[in-house]
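Report on one structure; see the data block that follows.
What you see is the complex with one protein chain gone and the rest in place.
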Amino acid sequence: MFKCSIDSLDKIFAEISKNATVYLPVDNDDGKAVYTKWENGVKWSNELNTVKSLKDFFFPQVENLMEFKVEGKNIEIKDIRTESEDFVVFGVRACDVRSFDILDRVFLVEPCDSYYANRREHGVIISVACTRPSETCFCNTFGIDATSPNGDITVWKTEDALYWNANTEKGKALLDKLNLDECDDSAVNEQKAKTAEIMKRLPLASLTTENFGGGKTDELFNRPEWKTLSESCLGCGTCTFVCPTCQCYDIKEFNNGNGVIRFRCWDSCMYSDFTKMAHGNNRLSQVERFRQRFMHKLVYYPENNEGIFGCVGCGRCLAKCPISMNIVKVMKTIGGND
Amino acid sequence: MQKISRDILVEKAISMLENGDVCSVLGWRKGEFDYDITPAVFTDKDDIKNNFVWNDFCGANFSKYLVQKTRKAEGKILVFLKPCDTYSFNQLLTEHRFDREKVYAIGIPCEGMVDINKIKEITGDGISSIDCGDKITVNTIYGDKFDIDATNVLSERCINCKSKKHVAYDELIGDEGEVLESNRFDEVTKLEQMTPDERFAFWQNELSKCIRCNACRDICPACTCEKCVFDNPKSGVENKAAANSFEEKMFHIIRAFHVAGRCTDCGECSRVCPQHIPLHLLNRKFIKDIDGFYGEYQAGDEVGSRAPLVNYTTEDIEAADIFEGRDN
Amino acid sequence: MQRIGVFVCWCGSNIAGTVDVEAVSEALKREPGVVFSTNYQYMCSQAGQDIIKDAIKEHRLTGIVVCSCSPRMHEATFRKTAAAAGLNPYMVEIANIREQCSWVHKEMPIGTEKAIILGKAAVAKVNLNTPLTPGESPVTKRALVIGGGIAGIQTALDIADAGFEVDIVEKKPTIGGKMAQLDKTFPTLDCAACILTPKMVDVAQHEKIRIFSYSEVSEVKGFVGNFDVTIKKNARYVKEDLCTGCGLCTEKCPMKKCANEFNLGMDTRRAIYIPFAQAVPKVATIDPDNCNMLKNGKCGVCAKVCTAGAIDYTQKDEYIEEKYGAIVVATGFNPISMDKFDEFAYNQSKDVITSLEFERLTNAAGPTAGKLLRPSDGKHPETIVFVQCVGSRCDACAEKGKEYCSKICCMYTAKHAMLTRDKYPDTDVYVFYIDVRTPGKNFDEFYRRAVEEYGVHYIKGMVGKVSPEGDKLIVQASDLLADKQLKIEADLVVLAAAIEPDKSARSLATMLTASMDTNDFFTEAHPKLRPVESPTAGVFLSGACQGPKDIPETVSQAGAAAAKVIGLLAKDKLVGNPCVAHSNEMMCNGCSSCERVCPYGAITYEAKEFRMPDRTTLVRRIAVVNPAVCQGCGCCTVVCPSGAMDLKGFANEQIMAEVDAICK
Amino acid sequence: MQVKEYKPLIVAFCCNWCSYAGADLAGNNRLNYPADVKIIRVPCSCRVNPMFILRAFQRGADGVILCGCHPGDCHYTSGNYYTRRRMALLFSMLDYLGIERERTRVEWVSAAEGAKFAATMNDFAEKVAALGENKRLEDLRCKK
Partner (left out) sequence: MSSNKKNLQEELIRISGVNPRKCMRCGKCSGTCPAYDEMEYHPHQFVYMVETGDIEPLLESESLYKCLICFACVERCPRGVEPAKLVEAVRLAAIRKQGNNRLTANDIPALLDEDMPQQAIVSAFRKYTK
């Protein structure tokens, strides 16, 4: 374990910046924490709960895949993939780090998504242990320890110092370059205990997944509560787009007159034109679409992924849903542990 | 704090359900915390007793829900409408979007709704309870307690409330309010006075935050299209995400244009935007221009009124003359 | 995928002179959907059309693009060509590479590049075209003629003679128009009344013609074949069916000092009057501004003397709704006001008059019973100066006058000069002219006679100033040929005032949605090929409302307009324009926005049952367009927020494809 | 080095009855205007959807001009009155977003005004050229 003072952070960022772009949560003009590129003078926000998740760095909202041109019967295809630059993201919460376990299981299994893999290879995640969780936090429900996040490097913050520990080779290589002072973990343990105490007091601390998981499809699919829960849902994509684990995308084409750009962009299962097939849409009503989102996270995903749930309890959808419908309300109603 | 107590509304809703006057009630349902209130359809009186709320967080406008809900309803639906909601209600009626016969509308006065984001700016995260009394009392899991004046945390749209008057109802609870003199165009004017470069920078910055979640569109009581042009691949403007700054602008310009003259300035778009883009400033610009060019017009003021864009006079201002006297 | 043929026209050298037609047809060959591309000297010629027809058959074309002149010129031609080859005529698009390309750009590379782009846009559009079939609508076999001058009279007679009912709406109490005010007509010098009044009688007696005199058109709705017109019959306070035209009332009425408009205010009439002896209908009219009975209820003389009991002081304006298949505009002209021409002292001296006033002064039925006497003192004028081009041929930017030549002044001035010299050989007559324009049968001969046989002094030059001095008018003018400035002491100055369309024409044009030029003359559908039709289907033009004209020209145009009307009314059904709006019921919100902007009332609503995915049914309000009524403006498509409303032939997708192609 | 002269791309929507005929008349009279002006024929100026205008800018147009019949002369009676309102509001909004107001224009050109059509296009092209390339409403994917 290594230690540095909070004041020396800028020096550290400057050091990392020599070889890679650094991103970290910075307050924007509305006072909301947003991942921003570090430059001299850019200050780390005290807030870890960013508006959008880290997902964007590895799986951007819009991404060009290829270009092609058709003339007569000839198709000229242009591979526009480029090697990603090295980058480091600092200040990632435990829940957001966990989201990559979920995304990796989708994108990195064969056939591997080379666009995503490329960015994963070049990205280093430096997590920071939570000290001030929000009332909307429920990572605990999914077995995440907010006080000991994963990531290539884990950082703990106390009043005046930061404690660094590398978890991966990539992390270790980076940490070695920083030449920090070595130290023991007593301060970190003290901080962990303090945070753990707070975690117990969170309003959603008792939320459990006991009635969800693989194999629950038959039991939950036809529950009448889906209808009442979905009744207020607007069918917008806010929850999907702020979610760190939602990974659905649509592939579209843009014809600029001189050629076609094939790109992908995020899609939402809440949208009426989601996964349109030859026969049209396979989920015609909002109830079906609403159910899909939650069944996927809480039943289908764990069923296919050794019981791992598709939600990390980051709480963004709780904060952002225009009509305050969210996964917690669904779990409590459908799971019956209200 | 709202003048009308929750109990009066609950009592009214239950009695109407019991008498069979209505078959369902559109109201606000209690959430996980004290502020995350969800619009809901109640059909059960115990459910109403336990879960119906009416407090400073009941911002949701039910008018748009009536489009879908009246289609399926067997009998009448009881809906509670705040003054600003009634304008949307009338506008939807003007556009024949729901059957007035299927609705029993109760107007309730509103003292303005508060913005949880503004509260959190004061209290920080970790709210454990909020009590909407004379003062808004907030307790946090960190043991802090705050007494906040509601006027300091009113949502933007309520600070510039245009009207406390109900323009539509079957029954009114509480007193009849009045149309207010508001300063709602001040921000628009401020923008107009900037240089084009500044305006461009402002909107470029704001609109680039857009994640195209469509929350603004989907909450908007004027956006009730059976199929939105942005979801229709044949429309030529369909897109799911803004691929670049053009598409960010395209979506918001076209959306604002489509609701121009029909937008009642309810402010829901800005309220729900997860990125806090001041979308109402687009709609208000149209309202301000319409007022300035064609005379004052409030969408939804009365049912059947002719919206400015489906109307004209032979003396209307020429597009070439709109900037006269404004040189930036 | 379409199979498109591209046909590039050279239009002789009109296009080929500035556009490399070979390069255009080569470039367009590579566009998506294009399977054939060629160019030819004159695509609109029979040989050119045969190329198109053959290509359609040989290459199984599903759409064609003709790069040629304006679609306003030959779109119809090429649509017919396509139809003849079995292709739907609406699968034809025109790229306008003449009027909007070769004629406005001078350099070959630029013209060629633009022509290619315009061609690409047309190809992009055709790729999205769909075959369209026009609807049909019935024809109301009646015509309306607006204006009862010689133009309106002749048109009405010709249409009625063909067996169709015609209504004439005339603003004044009688038909006859300007011609009824004229004395003689050039170049034959026959008496205007002698040739006009029999025609007026024919109109009055024709069983197929009705006259609405003292009436105006107040509203026009509908479209070709199906116009709904509201006619406002102004109250004349005399029952037309009872009045015998005996004229007793017009002699007994005590209000004697009303300006007589028929004589241009040069004498007076009574408050109840018949404009002139041969008026049709010969019915008295009370002038409400001068009638004591109507103004303050005191008098009633006319009612007392009327043995027929025709006087009705309580008469009200009446609105009559009629249906017509065709409308002819024959609203005629007026001399312009002389108010702005101070230099000619028109407002200062009674002895400066306009030519139309001169016409009345020499007319046997006029204020002087045909004797040429000065208005000021009733003396016989010894020196008369005629001034030509007063207010005609002025610069467009000038505040006074008109830019055009009024066409008739040269001839009527020659007529006036000649007649004066003929009747009063002792009179000196000067005519100041800029040019004497006499194209017309026997016109120049007529003018030369005035000079050679009658000794009229024609002076090339313009009058600069007229100043009244004592009982004389000092006319200061230049004689350009002699290079002298003249000062003539004249007794009478006659101004050949420019003519302009009647003021009522502008509002009428708006009602009819017929277009006008900047001078308020009605625009013809084509200046050469369709000179008597307005661009608005079913509206035809007769007489001076379309441009300055003399009587023979007016009569021939009147006949031509009648022939067009007869051609229209002879049809039982009209084939409509298939480029109409239609609403996609799945997307329609039923919000009524489209209905509110539709100028034709073509959109109605119906409750339609939809089958929902969950097998329930849902009734929704949706818009329905009546294709026979829709005229295809497309206004509804823009107010429709969901895009449910689209316009066939000009669909959103098609226009955007054009935009894309142009901006590519 | 030769500097390539900047040529703006201008899309002109012309109503069939007046302005398109006016453009034809300009051609008949051989009145020059820049070849950068490309005309799209629409039945009436009221057919022009704001989406078309934005689309043109997206695809690389530097200026968009709408020509219709003079107010009161619309072939369809009232179409251009609606156009006038729509465009006044749309242009005001574009200006509000910081987009140069000289890039958009509405002009009433009758069938008789060939000279006005040419003069308008010359003037508009000149104004747009002075602004330079359209950067504020561009879609980089459409750049060559």
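Order as written gives the chain letters A, B, C and D; numbering starts at 1 within each chain.
As a convention for this text, a residue touches a chain if its C-beta (ideal position, glycine included) is under 8 Å from a C-beta of that chain, and two chains touch if they have at least 3 such contacts.
Model, not experiment: these values are computed from the prediction.
> Among the chains you can see, which ones touch the chain that has been omitted?
Displayed chains contacted by the hidden chain, ordered by label: C.
> Using the touch definition up top, pick the residue from C:241, C:339, C:395 or C:609 that touches the left-out chain.
The single option touching the absent chain is C:395.
> From the listed residues C:140, C:268 or C:476, report the one that touches the chain absent from this view.
C:476
> Looking at C:335, C:461 or C:538, which residue reaches the missing chain?
C:461
> Could you pull out which residues of subunit C are in touch with the chain that's been left out?
343, 389, 393-395, 397-398, 401, 432, 434, 460-465, 476-480, 483, 485
Just so it is clear, only the chains that are shown with their structure count from here on.
> Report, in whole Å, the distance between the mean C-alpha point of subunit B and the mean C-alpha point of subunit C.
53
> State, to the nearest whole Å, the distance from the C-alpha centre of subunit A to the C-alpha centre of subunit B.
30
> Subunit D: which residues touch two or more other chains?
Only 50-51, 55, 59, 72, 78, 82, 86, 139, 141-142 qualify.
> Give the residues of subunit B touching no fewer than two other chains, as numbers and ranges.
Subunit B, residues with two or more chain partners: 229, 235-236, 243, 309-311.
> Quick one: which bits of subunit C touch subunit A in the complex? Just the residue numbers, please.
Spelled out, the residues of subunit C in touch with subunit A are 30, 32, 613-614, 660-661, 663-664.
> Contact residues on subunit B for subunit D in the complex?
Interface residues on the subunit B side: 188, 191-192, 196-204, 229, 235-237, 243-244, 246-247, 249-250, 253-254, 256-257, 260, 282, 285-286, 289-290, 293-294, 308-314, 316-320, 322-323.
> Of all residues in subunit A, which touch subunit D in the complex?
It comes out as residues 254, 256-258, 261.
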